[in-house]
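Worksheet for the structure shown next.
Missing here: one protein chain of the complex. Every other protein chain is in place.
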């Protein structure tokens, strides 16, 4: 199970080398994560209202080819691992209609409560996000 | 009374035209505002702890010449008007050691309380910020 | 004639006050401008390939109400003035499906050539962008 978010590269995302600035892909990753939540009928905003937060504890990106101004990007995201109090997302960025992967990424998130301490992922979230939910009997 | 903040232009601030992206000057303005608070012995963070916030209600920038990657910029800020529940800052951006003004700006801030409603600027802030505080008898 | 761009507010667009950071609206404005170009069959990228650039010379925004994380925003843009070597855009930001204007903005752009000097807007652009193009005889 994966979801694809769409991003139009604006001038403000590029740098003087004429390509998307490396830090901005992490913004795209976040947009894709929120689309994944929404696609399952929930939203990250709702989870926060219930006192659960998912701060990033580890993030990485491998840059293979450059995205440029005005490109329409597809950011594919899937959950790659679910643990008791953390989960991991994987990302691939492509141009719309192209197969070449421009970059891949990964973020690991702890689940914390309103007290800032690690807490179990809510069942609803585990259900929403488990990558195995399309496995039939 | 004015204060000058120093900003080194990073790659991430530029766009593919090779110059600082227009929205980023508003980030520089904010940095300069916070230095102005600090220069008077207070800090904007402290004011927030006392339940006063200064959201921007109006902002503008006139771009005259471009700042570029690696430039060391000086962002001059002064309070240009103080009203009961709002205040106004003016900005000029130059390269370090040069007279040419790259851009000028202006931000107007409302003073609101924790309930989100307009409230009088604290006396301490008025004192901190009044542009006339160096007028002797 | 106006065009509406859609923006999903991400975490990275907000600040610790829980609302969209003031500078980021100028990014939204840019996205809307590029949609306006595209809606008329051209693209700003193409214009640059022909050696015409439209740097911002003046920008402003009036903030009336706050956009928040996860909001789906509609950014309406129209050309409000066309001159020989410059043009002006106006913007209004609303939440999807709501009438309340969260903020209004304005940007003025010079038209420059590859030598960095002011040059007449290309006829194609004037045609693309003129706000009077739906005025009949």
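Each chain gets a letter, A, B and C, in the order it is written, and its residues are counted from 1.
The criterion applied here is as follows: contacts are C-beta pairs under 8 Å (C-beta built on N, C-alpha and C of every residue); 3 or more make two chains touch, one makes a residue touch a chain.
Computed from a prediction, not measured in an experiment: that's the story for all the values here.
The chain not shown here is touched by just one of A:61, A:85, A:101 or A:120, and that residue is A:61. Checked against the full complex, the one of B:27, B:76 or B:126 touching the unshown chain is B:27. Remark: the omitted chain is touched by one listed residue; of C:18, C:41 or C:97 this is C:18. Mapped onto chain B, the footprint of the missing chain covers residues 8, 10-12, 26-27, 30-31, 34-35, 43-45, 69-70.
Touching residues on chain A toward the chain that is not drawn are 17, 19, 22-24, 26-27, 30, 53, 55-64, 66, 107.
With the whole complex as reference, residues 11-12, 14-19, 21, 23-24, 68-69 of chain C touch the missing chain.
We adopt the following convention: only the chains that are shown with their structure count from here on.
Among the chains in view, C has its Cα centre nearest the centre of the complete protein Cα set. Computed centre separation for the pair chain B/chain C is 24 angstrom, with centres defined by C-alpha atoms. Centroids of chain A and chain C (each the mean of its C-alpha atoms) stand 28 Å apart.
Shared interface positions of chain C, i.e. residues touching 2 or more other chains, are given as 26-27, 30.
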